[in-house]
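One structure is given below, represented as structure tokens, and several questions about it will come after.
Note that this complex is displayed minus one protein chain, with the remaining chains in position.
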Amino acid sequence: MTDNRPVVTMTGISKSFLGVRALHDVNFRLFPGEVHALMGENGAGKSTLIKVLTGVYDTDEGAITLDGQPVSFTGPMQATAAGVSTVFQEVNLCTNLSVAENIFIGREPRRLGAVRWGEVRRRARTLLARLDLDLDVSAPLGSYSLAIQQMVAIARAIDIQARVLILDEPTSSLDAVEVAQLFRIMRQLRDEGIAILFVTHFLDQVYEIADRITVLRNGGLVGEYATAELPQLSLVEKMIGKELDVLEGIEERSRRNLAVLEEGTPLVAVSDFGRAGSVEPFSLTIHAGEVVGLAGLLGSGRTEVARLLFGADRTDGGQVAVDGTPSSLRTPAQAIGHGVGFCSENRRAEGIVADLSVRENMILAMQAARGWLRPIPRRRQDELVDKYIKALNIRPSDPEVPVRNLSGGNQQKVLLARWLITEPRLLILDEPTRGIDIGAKTEIQKLVTQLSDGGMAVLFISAELEEVLRLSHKVAVMRDRQMVAQLANDDGLDADRVMQTIASGSHREEADR
Amino acid sequence: MTTGSLTAGRARFRLPRRQIPVLATLVLLLVMYGIGVSQYQAFSNVQVIFNVFIDNGFLLVVAVGMTFVILTGGIDLSVGSVVAMTAMVSASLLQQGLPAALVLVIALLIGPTLGLLMGCAIHFFEIQPFIVTLAGMFFARGMCTFISGSSIPITDGFWTRMSQERIGDPRGNFVSISVLVAFVVVAVAAYTLAYTRLGRNVYAIGGNPQSALLMGLPLGRTRIAVYTISGLCSAIGGILLSFYTLSGAPLIAVGMELDVIAAVVIGGTVLTGGSGYVFGTVLGVLVLGVIQTLITFDGSLNSWWTKIVIGGLLFAFILLQRLIGIRYK
Partner (left out) sequence: MNDTMSRYRTMTGHRLFWPAAVLVVMLVANTIYRPGFLSIELKDGHLYGTPIDILRLSAPLILVALGMTLVISTGGIDLSVGSLCAISGAIACMYISKQPDQNSLAVVLTALAMALGVALVLGAWNGVLVAVIGIQPIIATLILMVAGRGLAQLITQGQIITINSEPFRAIGLGHLLTLPLAIFIALAAALLVAAFTRRTALGMIVESVGGNAVASRLAGIRSGRVIFLAYVLSAVCAAVAGFMMTANVSSADGNAVGLWVELDAILAVVIGGTSLAGGRFFLSGTILGALIIQTLTTTVYAMNISPQTSLLFKAVVVIAVCLIQAPAFRARFTRRRGSVPPSSAIADKPKEQVPA
């Protein structure tokens, strides 16, 4: 969109880690006054490219120029000093320090070596005013929401006369309003002539804000395109690089008659479950063999619903009946006792135990249910583990490898196996397909269908509406931490209608308790 | 990748709470002092307070150094041994007839050097501070007995003058030079933490080391610096101790690191780092000093009650920190 000279060029960049190729001969240009989206599936090399640019890694081959001058930064600090600032997905600030200090730490105005706190606060207020943010700059950052913290991170990044601003998945934890606020700031900065490199997984956002798009796949460059000339579908094709028919088969099978399933006693019926500050009270019934999709934006309370059902968080009130009998779901152990399993969205922090082997990770839940005094006999362990390594096509297939050595998709499958081994009656899957490659994704989707055919109930949570619609019999819609509707997934339901529900928050009868 | 909404909910804690532990320590100190005054007539004498400072000046200095380390989320177990080693080296060098000024310089260099080495081991080789400073503790204590198996008296003129010098008001109340040195150290440390980049980096690293690194703060340099500072404070503490006892003894200050850590924690600094003040540490040291004084005044209580009471106080303060919801990472 601009025909002036690029502020950043990267040519022929290659980078390997211990022989594994992360980037191969990638070219990249960034012009002043543009928002440039860097797109690609997980593992495409986006973060490596950014880290090479900001000097976190050095390149094996290739050259970087800034304003036509060759540069090679030794680290983010030097890059920042040269006008290349980065804001990461996870807010990398110190919540124990004040807002003002977070903006200026490392380059505080000083007199004779002493930090001038008055000046720090004054400049912080000025800067935040430029971004239309009205914050108490002396308050600790931790007292503000994540979205605000992200804005503060941007304020920090642009303060240093940044000419290049790298935003690495800044929107993944923001709600729609916050995203709009962020985009307003991005446009403003773009109009001031700052070059913005924007990494995101949300296609809509790319089309809303980006001027140009660079697509990476498997560490290689696919191409650079003007957003206006690249239809969404071709973008997806370029990112994924293979045809989508693999998924088509699933669709046919999943749209079954909900009425048949909903006869008889529900497997789990909760009413008035909720938790202050987390999710408003909701009621939900799940029958055997039913896949219930949970749709909604990030932060709309999807994960919170799952955690309440699993007893990971405690509900403030309400009742639960399992097989029609009143029971309680107050701890994970109790929920597991009732045949509930839960794959957390946060695989690394809440899922796998990285130190332990694939085998140990798989039998963990079953062993926990039996108690430590009744170990599962080794032969039985091996049988189970072998069975699921084969069934889920887990690679490497050696059960004694520490699970940390597996790829994200395979780790996800190990987690699935952990729960399948317990033969749950209700399996809660929170974003089981996020951040894993398309092959593994398809396998997991197929598995969900098979499991429900076999009579298992599944609560399926995903940010991708298509995926939810493809798999679910019933879709519960979350909006602003409220369950606003439960829609039968019949022919009348499509992504548009779900989105409308999310947008308008219109209630249906089922949702009213 | 993020637990977005989750952390958003959890991150909202009110920070003024962070000052509650310090206030609680202050209240505790006043209460203990009140008990002392009401029970024993002599307790109201100002000199009692001064004596607490005189007896604990070196502890205070060392605790200030430890505050830096703990604020970054580390720990330094070597302080007691370094104090003893500094005193031993001074005594031994003075015995050999070296001039006092030179001895001071040498003694003050040993601690920071050891601290620097430990900091480097912690940073460059990523070994836990607990283990590295444990090795430092062994090393320094070993050096003590290596220098001499028994206590070495100090007869040097400068040392005896420093030991006997009394700075006081006309009514006869006085403090020693050590107390003034300790105050200077406290003031410099408080200024450093509040107003210098180094100080702010210490808080940032204690708050979130990964963020600090990504914000371009010199993680390694700061880490190494705090262990060096702690080493320097231990060295100063060792000199003050040798002023106080006029000797170097190989087994002095054994277990002192525990008192120091206890003082820092009672002073409201959170052991996981990122929150705490030098002023709190001063109060923490005073609490320990006043307990000792109370037990001395009582006469019927034995010295081991000091340990039991300190243990009890530690428990109370840790419980308090939990109750008001300061997050342990």
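A few notes on this one:
Per-chain numbering from 1; labels A and B assigned in written order.
In this text, contacts are C-beta pairs under 8 Å (C-beta built on N, C-alpha and C of every residue); 3 or more make two chains touch, one makes a residue touch a chain.
Just so it is clear, the model here is predicted, and its values are computed rather than measured.
Across the whole complex, the hidden chain's contacts among the shown chains comprise A, B. Which of A:368, A:391 or A:493 touches the hidden chain is settled by the complete complex: it is A:368. Which of A:31, A:144 or A:310 touches the hidden chain is settled by the complete complex: it is A:310. Within the complete assembly, B:144 is the residue of B:48, B:144 or B:202 that touches the hidden chain. When the full complex is taken into account, the listed residue touching the unshown chain is A:360, out of A:304, A:360, A:443 or A:467. Residue-wise, the contact with the chain that is not shown comes from B:213, picked out of B:213, B:240 or B:283. Seen from chain A, the chain kept out of the figure touches residues 17-18, 56-58, 310, 312, 331-333, 335-336, 342, 344, 348-356, 360, 364-365, 367-376, 418. In the full complex, chain B touches the hidden chain at residues 10, 75, 77, 121, 124-128, 130-132, 134-139, 141-146, 149, 209-210, 213, 219, 250-251, 258, 261-262, 265, 271-272, 302-308, 310-312, 314-315, 318-319, 322, 325, 327-329.
Note that only the chains that are shown with their structure count from here on.
Taking the mean of the C-alpha atoms as each chain's centre, chain A and chain B sit 45 Å apart.
For chain A in complex with chain B, the touching residues are 75-77, 80, 86, 88-97, 101, 105-106, 108, 110, 113-115, 117, 139-140, 142-147, 149, 156, 169, 172-173, 277-278, 298-299, 301, 303-304, 345-346, 349-350, 435.
Looking at the complex, you find that chain B touches chain A at residues 1-9, 11-15, 191, 194-197, 200-201, 203-204, 206-208, 210-212, 214-217, 274-275.
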